[in-house]
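One chain of protein is taken out of this complex; the other chains stay put.
And now, subunit A:
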Amino acid sequence: MKLLTHNMLTSHVKGVTKGYPLLIKATEVKVNEVEFNPQFVSRMIPKLEWSALVQAAEEDLPGELVADYETNEEFLKKVHRILLEVEVLEGCLQCPESGREFPISRGIPNMLLNEDEA
């Protein structure tokens, strides 16, 4: 699971209102090389929930976006790495409200709910 995907995933357990963002508990992480495209990154940033990304990244990403980030290549490269190159292979995602854990195996988060949770 890449962190870009994590940025979109929410818990949808019945009755939960604050199911986002999911907490990441990783036991195995991998880094993959992905071709850098500055336009991709700079256009993606406004679509993200930035605070959720900062929280997930655990690295020093600024809490607030700087102005002119579109032209700051070093910054874009950093974001690129966090969004696309870091992958959680094993672990789980935890719903912040209910505590329900969704397992991640082979990089695939299993978000299926049981009958009573749906």
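Here is the rule we use: contacts are C-beta pairs under 8 Å (C-beta built on N, C-alpha and C of every residue); 3 or more make two chains touch, one makes a residue touch a chain; residues count from 1.
Convention: contacts and distances are computed from a predicted model.
J.: Just by its UniProt name, which of "WD repeat domain 75", "THUMP domain-containing protein", "Autophagy-related protein 101" or "Immediate early response 3-interacting protein 1" is the chain not shown in this complex?
T.: "THUMP domain-containing protein"
J.: Looking at A:E35, A:D60, A:E74 or A:D116, which makes contact with the chain not pictured?
T.: A:E35
J.: Touching residues of subunit A against the unshown chain: what are they?
T.: 1-2, 4-5, 8-12, 20, 32-35, 37, 39-41, 43-44, 47, 49, 84-85, 106-113, 118
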